[in-house]
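Comments concern the structure below.
Just one protein chain is left out here, and the rest sit where they should.
Chains: A and B, in written order; residue numbering restarts at 1 for each.
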């Protein structure tokens, strides 16, 4: 009899650089331990999946405002703590470089290489006016029902 | 042999409109999938359960200050991100209306209709000086022991 693969699911709600780092470090660790891993990006967590170039897309006024005000991609996100108007992320990135730690964009790339399933929540994409063209390639699109189907079989389920 | 119902428990610690929305969307989704669902409201998450009218209650000075400073009910809560002194919630609510998305008060009502068990943490009610008269009807009152009894059997346990 073959053993069922262990499963880790993470809801990434936060748009903070440090919280997203924690999410992706756990996800990559779990994938290395042969877990099936899913990160469900919702609300501000969707910003981690944004491409960094601006795109000319048809949007309403509010959607344009959201798009402008939210960080465009994982490298632009702020810290949950000691952000100091952007100084904090610079300090952290400087220290990370010194320690040869992986940056958030590198952690996301590694997750994709390890077949971590990256899902964008379609309901909050609608709310925030985000379109598929603005998000990274190779991700999936789903709603809360898909999340629950995964999580109810999860060994480790986290909300970050 | 009948199968045990799946169980989802959520600790709602946050007093942010968007985080509470996420909690209630997951809860309503899980209830629709026939999970037994419990939301345990603690600390600032208790604000989601406050009635919106002010009540004349006997309170000490600090309790009065907390009662004044904390949002009175789910409709008054701010955002975890891009709050912009209250502009953010208005923008989000405007977009939600446009998309016919449910507001937080509507999500809470739906949860009650679906028999999601809404629990107020008695220990933090004491700390913040909140009394049962100030909270919604039809909720339950319990402490961390009750939460743990539910969570240790939970398929999905989240802290939001």
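Here, a contact is a pair of C-beta atoms (placed from the backbone, for glycine too) under 8 Å apart; a residue touches a chain by one contact, two chains touch by 3 or more.
Because the structure is a prediction, the values reported are computed rather than measured.
Shown as candidates are A:65, A:96 or A:110; the residue that touches the absent chain is A:96.
Looking at A:26, A:127 or A:148, the residue that reaches the missing chain in the full complex is A:26. Touch with the hidden chain on the side of subunit B covers residues 11, 13-15, 42-44, 62-63, 65-66, 69-70, 123, 126-129, 144-145, 147-148, 151-154, 157-159.
Summarising the interface, subunit A meets the missing chain with residues 6, 8, 18-19, 22, 25-26, 29-30, 33, 35, 80-82, 91-92, 94-96, 98-99, 101, 155-160.
Just so it is clear, only the chains that are shown with their structure count from here on.
Centre-to-centre spacing of subunit A and subunit B amounts to 25 Å, using the average Cα coordinate of each chain.
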